[in-house]
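What follows is a short report on a single structure.
One chain of protein is taken out of this complex; the other chains stay put.
Our next item is chain A:
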Amino acid sequence: MRSAHRTGYVNTAFWDYCPSLLNTSEYHKHLVEVNWEKHMAERPEDLNLPNAVITRIIKEALPEGVNVSKEARRAISQAASVFVLYATSCANNFAMKAKRKTLNAGDVMAAMEEMEFERFLQPLREALDAYKKGLKGKKEASEQKRKDKEKKTDTEENDKSREEENLEEDDENMEEEQEGENDGEEEVEN
């Protein structure tokens, strides 16, 4: 049982207030109880999403002038983290069924349907299209700039070196954007 809140309120014992957990698998219960509590206790920052961003998303979703209590904000942030966990475990089931070790886009979409968030499917498809186009565009632009640069360095003299430095800066940004995407990705399959 969690300790009593300052104001005298207490979060009820874990199972006392929970209605039937028909939608929650045993696995998920375990996940929430063990992983969640443990992680939150040890390294809460790892499983939390940035407060400023969560707050902004909430504010933009609600009518103007509506206040959101600090407690509500924190709760929504935690709910979002749990959503990620739930979606991941659901998507992973689909991947495992297909005997794949890598979670792919299809698995996530299937998970959304399974979790009864069909309303997300269309916006997600559109967002993914835009994202892929964006990546492709950047890649092409970056390659084009590299080609242009190669042409220039072949024929250029020193007085154009300042222009090159600007191109280089853009190039590095492009490259780092790509690398940033893959940073920390141990086994990315696309």
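Criterion: contacts are C-beta pairs under 8 Å (C-beta built on N, C-alpha and C of every residue); 3 or more make two chains touch, one makes a residue touch a chain; residues count from 1.
Keep this in mind: contacts and distances are computed from a predicted model.
Novice: What name does the UniProt record list for the absent chain among "Mitochondrial inner membrane protease subunit", "E3 ubiquitin-protein ligase parkin", "Chromatin accessibility complex protein 1" or "Cytoplasmic tRNA 2-thiolation protein 2"?
Specialist: Its UniProt record gives the name "Chromatin accessibility complex protein 1".
Novice: Touching the absent chain: which residues on chain A qualify?
Specialist: Touching the missing chain: residues 1, 4-5, 8-14, 16-19, 21-24, 28-29, 31-33, 35-36, 39, 46-47, 49-50, 53-54, 56-58, 60-62, 65-69, 71-72, 75-76, 78-89, 91-92, 96, 101-105, 107-109, 112, 115-117, 119-120, 123-124, 127-128, 130-132, 134-135, 137-138, 169, 172-173, 176-177, 180-190.
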